[in-house]
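A single protein chain has been removed from this complex, and every other one stays in its place.
And now, chain A:
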Amino acid sequence: MTDNLLLQAILVALVAFFGYMHSYMGSTMWNRPIIVSALTGLVLGDLKTGIMVGATLELVFLGAVPIGASNPPDMTSGSIIGTAFVVLAHEPVAASVALAVPVATLVLLFDNLQMTFVLTWAAHIADKYAAQGDYKKVEWVARIAGIGNKVVLAVIVGVSFYLGIPVIKDVLAVIPDWIITGMDVAAGIIPAIGFAMLARMIVTKEMSAFLLAGFLAAAYLNISVLGVALFGVVIALVVYYGSKNKQANEAEVTVDDNEF
């Protein structure tokens, strides 16, 4: 689309801003790799590669969810930089993993500083106005804090892109082949971590059969994930309405731990 590095950096920063704004616009999860990688591909002139990198990184970051007080690696920045590199340097899709994971980890460190000091400081300012009953000022602090931290992160992504991409090319040129292939192998294994984390969140003993059913349907019958999920909907409906009718029999409540 354009070879102007500065213009590309600005576009990339805008993609990052859009991604980060997900938490200001409904927690839509468009900060996730499958979306921001596609958008990065789009602004850098290769949508298709962007989407494919997004699929790979989405699985790598699958377990990265903000639950309770734990914050996952910053997959937005990682995905954008990783995708930009693959698209611009015409590297294989798996090379994005080598870049995305360290970038995501570094940016989380920075974001943690914001969430520990800057946003807490903003909250204390809002406290002061709240005590005075000045809701208008509380509103403004909230808006500036909510959007401001995203502007900061987007600028970081844009600057890292501008400074980093030329350097990264040189660095990766001296990395031996077996590490690049190794990342490819790792990208095939890493999704298993995310799946296991998700399974741990959802599974109970009585439910584990459904996990196996989904596996077997895909492995032996070659049904796509969408197909398996749709069969899952059918079974879920049967179970839901089935349990509605025999509610009277459910006097005894079984307590289930979350272990196999």
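Here is the rule we use: contacts are C-beta pairs under 8 Å (C-beta built on N, C-alpha and C of every residue); 3 or more make two chains touch, one makes a residue touch a chain; residues count from 1.
Everything that follows uses one rule, which is that contacts and distances are computed from a predicted model.
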| item | value |
| --- | --- |
| Missing subunit (named according to UniProt) among the choices "Threonine/serine exporter", "Predicted Zn-dependent peptidase", "PTS mannose transporter subunit IID" or "Potassium-transporting ATPase ATP-binding subunit" | "PTS mannose transporter subunit IID" |
| Contact partner of the left-out chain, one of A:11, A:43 or A:62 | A:62 |
| Residue touching the undisplayed chain, where the options are A:110, A:162 or A:231 | A:231 |
| For chain A, residues in touch with the removed chain | 21, 23-30, 32, 34-35, 38, 47-49, 51-52, 54-56, 58-59, 62-63, 65-69, 71, 101, 105, 115-116, 119-120, 122-123, 126-127, 129-133, 135, 138-139, 141-143, 145-147, 149-150, 178-179, 181-183, 185-186, 188-193, 195-203, 207-208, 210-220, 223-226, 228-229, 231-233, 235-237, 239-240, 243-244, 247, 259-260 |
